[in-house]
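Quick notes on the structure that follows.
Note that this complex is displayed minus one protein chain, with the remaining chains in position.
Chains here go by letter, A and B, matching the order in which they are written, and residues are numbered from 1 within each.
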Amino acid sequence: MAVSSHELIAGFADPVQASQQVFRAALKVMSEPGTLVEIDYAETAPKGLDLSTWQLALSLLDPNTRVWLSPTLAANDAVISNLRFHCQCPLVDNPFDADFVIAWHSELPLLAELNWGTAEYPDRSTTLIVQVPALSDEPDWTLSGPGIEHTRSLYVAGLSEPFRSDLTRSRQRFPLGIDTFWCCDNRMAALPRTTQIEPFKKAEEAC
Amino acid sequence: MSTATGYNFAYLDEQSKRMIRRAILKGVAIPGYQVPFGGREMPLPHGWGTGGMQVTASVIGEADKLKVIDQGADDTTNAVSIRRFFAHTAGVETTEQTAEATLIQTRHRIPERPLQADQILIYQVPIPEPLRFIEPRESETRKMHALSEYGAMQVKLYEDVARFGHIATSYDYPVMVNNRYMMDPSPIPKFDNPKMSMMPALQLFGAGFEKRIYAVPPFTQVESLDFDDHPFEVQSWDEACAICGSDHSFLDEVITDDNGSKMFVCSDTDYCRERVDQGFVGTAADLSTSEQETEQ
């Protein structure tokens, strides 16, 4: 699919500073898993992408990152044209070959289909960017691990039960694994592969 | 555009920064694991902080306040040189005060004042591989990390115990991060090792020539290697800082005359200043830190 110029929108107004600010937000959420941030360095996103997804893309993607898009996004002219034009990232057909996967929560590939890295190079793994319908700190998951002093709670809406349990179980394969950004409108959170996920226990249940 | 015309903000081009930023994110996701990255040449020599500088250049923004220390001091020549580099190429504000810095680039020390959430400590690392002096080959050490096969290091440390009665490594003392990866903390004194564990600030490490980046997220367990019968312990001094009287900071020994007379002063100059401001005094109360220009 070629670039359709009528679909193109503007990128960052100040690309150097905005890329840096978005990266710092990404660094914060990745190093403090479950923390929610809002990023507002771009006014609009191509139709089909959340504002936070689009800003992450502008900040992190370039000709050296291979990207796989979930079917609805891959069929979206505005998404493709703007990624091609602003990021020049090559798009791949197989999620395993991607450095970054951008997916709707309802179109997620199986975790097993992604690249988890190798024992010697666990960093050569796919980073997953998921667009979800709601994202908050309501108690749903209880998170613990590096970056979290005690525990932190996170609610990611719209994930299927099998995906949730795959993600929870994937922690056993550390240092292999998938690092995930959750995006919803201008909000963003992340879960690196180190974060242990447990279903929230209500106080009375815990007793 | 930066104040130094002809170069991008903070020297590195945006594509290089993006590559380094992606490596940093992977480093944070796999604490203690050394992420290979396409290290760029910097206008300072390798071994003088080019790894730390590449990390700083990729992380820094206009709103940041940068502190640079070498041996704990803000005024050592290399710290001055690196601080100037960023003041010049990024036009950012710099500071000597640990408390108000958002980014601290360091060589060989962790500040005495506990670091806070949202501060980032960036270490300059010469040789990132803790196993390098046991096994010089990258292909081998990579396997050892993959398999968590760290027996060789335990043997090396135990040889010390057998020979000297205790572990004889005093700096660059290996640690285990989050119970999985053995990590080189850079050549900080082992005195600083305990500060790394459960630190509220993010710790990033950059090795320029070796082209490796690694990280310790906030609130992550970092344990210094030891043995049940020979627990890890840090250096201590009988003396206190001659300037501020501190009996709990890392002290530099200073030779004061031709007869080898000596005194001890805080290696962390900002911490020492802060204590003097608070009214603490050392044994040599008439001492001052006034300017003495070293011409060469």
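Keep this in mind: contacts are C-beta pairs under 8 Å (C-beta built on N, C-alpha and C of every residue); 3 or more make two chains touch, one makes a residue touch a chain.
We take it that contacts and distances are computed from a predicted model.
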| item | value |
| --- | --- |
| Omitted chain (choose from "Energy-coupling factor transporter ATP-binding protein EcfA3", "Carbon-phosphorus lyase complex subunit PhnI", "tRNA uridine 5-carboxymethylaminomethyl modification enzyme MnmG" or "Sarcosine oxidase subunit delta") - UniProt protein name | "Carbon-phosphorus lyase complex subunit PhnI" |
| Missing chain: touched chains present in the view | B |
| Sole residue of B:G27, B:G52 or B:G72 that reaches the chain not shown, by the stated touch rule | B:G72 |
| Among B:R21, B:K67, B:K211 or B:R275, the residue in touch with the chain that has been omitted | B:K211 |
| Among B:Y33, B:Y150 or B:F191, the residue in touch with the chain that has been omitted | B:F191 |
| Chain not shown, touching residues in subunit B | 7-8, 11-13, 16, 19, 36-48, 50, 70-72, 75-81, 84, 107-109, 126, 136-139, 164-165, 168, 170-172, 187-191, 209, 211, 235, 237, 242-243, 250-254, 256, 263, 265, 267, 269, 284, 286-296 |
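What we mean here is this: only the chains that are shown with their structure count from here on.
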| item | value |
| --- | --- |
| Centroid distance [mean C-alpha coordinates] between subunit B and subunit A, Å | 31 |
| Of all residues in subunit A, those that touch subunit B in their complex | 15-17, 19-21, 23-24, 26-28, 30-32, 59-62, 64-65, 99, 118-123, 125, 127, 145-149, 174-175, 177, 179, 192-194 |
| Partner subunit A, residues of subunit B touching it in the complex | 8-9, 14-15, 17-19, 21-31, 33, 35-36, 58-62, 118, 142-143, 145-147, 178, 180-181, 198, 200, 202, 215-221 |
